[in-house]
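Here the complex is missing one protein chain, while the rest keep their positions.
Coming up: subunit A.
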Amino acid sequence: MADGGQFSAAPFWQNGPSPGQFYNTPGTNLASSQLPRTYTQQPIVTGTSVLGVTFTGGVVIAADTLGSYGSLARFRDISRLLKVNEKVAIGASGDYADFQFIRDIINQKVLDGKCLNDNYCYSPVAIHTWLTRILYNRRTKINPLWNNIIVGGYDENEGSYLGYVDKLGVAYQAPTIATGYGSYIAQPLLRQSYESNNNNFTEEQALSAIERCMRVLLYRDGRSGNQYEVAIITKDGCQVTSPKPISTNWDIAEYVKYV
C-alpha cells in the first residue's frame, strides 16, 4: 500500500479526496454521502418576488427579470412569467430550474390539448388546482419543486382569479398576492392601495401600484433586478409585456454619511 509495489506509483497524498470518488466533506455522514443526492435540498439559481393584483376586468402579474446565483446577479434578462393560454398566466419565484421544469410540463399539456383540436382552454382555477396537487405531492416525497408560484387569470364565468401555491403545497386565493420579499414589502403597499380604493382597481391603478412596488423592491431587496415584465390578463386575452426598466432616484445617496 505505502509503496504500491514495483508497477504502480505510491499515492501522492493521504487522508484526502480520491479522484473519481464522492468526497466526504469533514463532518458528513459517511454512508449517505457515498450516494448522489436524489432530492432537492436547496435552490441554486433563484428568482425573487412575484407580485399579483386583481382589477376590474382582469389580473396583472409582475416579476423582475433577474436570476440570482446566491448573491451574484447572474442572469439579468430571464423571464419568470409564463403565458399558459389566453386565460391564464403564471409567475414563479424560487428555483429557476424548477420553474423551467414546470414551464415545460405546462407547455406540453397545452400542446397536447391543441392536438385534440377542440378549442379547450385550461381555466385559471384548473391550472392552480393542478399545480397545487403536483407541488403537494412532491413535498410529501420530500423532493419539492422549490418555487412560490402565482397563478392569475380571467374567465368570463368566474371573473378575475389570483392564486398562490408554493413548495409546501400551501394554496390560497386573494385579491393581491406577493411572494418572497414582496410579501413583506409590497403586500402591505398593495393592500393599502387596494382597500383604500374600495376593493377594486382599474387596470391603470393596478399597473401603477405594481410599478411603485417594483421600485421599492429594487431599493430594498438586495437580490432584485432593475427591469420587470408584466403579464396582463383580461377578457381580450393574455399578454406578457417586454421588460420595463425601473427608474430610480439615488440623489439621497449624497446625503448618506456612512457608505
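Following the convention adopted for this analysis, a contact is a pair of C-beta atoms (placed from the backbone, for glycine too) under 8 Å apart; a residue touches a chain by one contact, two chains touch by 3 or more; residues count from 1.
Keep this in mind: contacts and distances are computed from a predicted model.
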Listed names "Phospholipid-transporting ATPase", "Thioredoxin domain-containing protein 17", "Proteasome subunit alpha type" or "Transport inhibitor response 1-like protein", matching UniProt entry of the absent chain: "Proteasome subunit alpha type"
Hidden partner chain, touching residue among A:Lys114, A:Arg133, A:Arg220 or A:Lys235: A:Arg133
Sole contact to the chain not displayed, among A:Tyr69, A:Phe101, A:Tyr120 or A:Tyr219: A:Tyr120
Residues of subunit A in contact with the chain not shown: 116, 118-120, 122-123, 125-126, 128-130, 133, 157
